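Dumping the structure here so I can ask a few things about it.
Shown here: the complex without one of its protein chains, the others still in place.
And now, chain A:
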Amino acid sequence: MMSVRVKKKGILSKDEQKTSQGKPLTPTEDARSPKGASEEDSDDEFYDAERSDPVQDSPTSGSGSTRTGGGADDAAPTESLFPWKEELEVLVRGGVPMALRGELWQAFVGVRARRVENYYQDLLANETNCGNNTEQQSLQSDSKGSTTESIGGPEKWKGQIEKVVSSADLPRTFPGHPALDDDGRNALRRLLTAYARHNPSVGYCQAMNFFAALLLLLMPEENAFWTLMGIIDDYFDGYYSEEMIESQVDQLVFEELVRERFPKLVNHLDYLGVQVAWVTGPWFLSIFMNMLPWESG
């Protein structure tokens, strides 16, 4: 699943990021063996039924989570290049402190290495005419690129972004967190617009708003852009594109896993005529952002 894609890229720091993303999958892994259950408190109720290893901390969960990680992605050999990988994994699994998440996510996703001076500003600057800048931009012009979207013509995602920005998604997405004010909304609009122009083959896809907004709450706007780019272009390549093909693949794989681990549950869903993916698809698409208490992300 996600981990495989990440592995293919072979960039070590990404493996760590994956660890935290992969976390919500632990129920299935837990069912296989009592380990990897060192989630923080807020996970408690969610994992209740599954966990057999109460918040056991580093020693136990240490070996546990490493093995779990190795199991999730079979391509473990790269580890040797990265001596403190295990240690970091343990720490991440234990829960990255809220205050450090913004920083750590940026580090994991490689914001510093990605950053290209003025790229973000340039994306936002060519408001009306064609895109003209670096790398990926050559594939498209910001208004032409989106004509691949069959209806609506140029930048048809504009309206969709507008809907998200003007709606009150944010406070309810992250309850307990101060709502994004007008400045925050403008930042979200810019962030999503810039990404859509950066990668017109994706443009804007419903669901991106949730984690884009979260990034804005945790880091400066431009950093949020590079982090968003890292997440979507590398970890979720093909997930939010027009065909959403990777998303579908993940759901089919996940359904197989559920079928294997929770046959009773799947039988019941079958009986109701409900596919696993109808329930879990949105979890994955929002990267578990509005499904779990966001403290546990």
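The rule is simple: a residue touches a chain if its C-beta (ideal position, glycine included) is under 8 Å from a C-beta of that chain, and two chains touch if they have at least 3 such contacts; residues count from 1.
In the analysis below, contacts and distances are computed from a predicted model.
**Q** UniProt protein name for the omitted subunit, picking from "Oral-facial-digital syndrome 1 protein", "N-chimaerin", "Proteasome subunit beta" or "Ras-related protein Rab11C"?
**A** "Ras-related protein Rab11C"
**Q** Looking beyond the chains shown, say which of A:A107, A:L124, A:L257 or A:A277 touches the absent one.
**A** A:A277
**Q** Which of A:V109, A:A187, A:A207 or A:V258 sits in contact with the chain that's absent?
**A** Of these options, the touching residue for the absent chain is A:A207.
**Q** Applying the definition given at the start, please give the residues of chain A touching the unseen chain.
**A** Looking at chain A, the ones touching the missing chain are residues 149-152, 159-160, 163-164, 166-169, 172-173, 205-207, 209, 240-245, 247-248, 251-252, 255, 270-273, 275, 277-278, 281-282, 285-286, 290.
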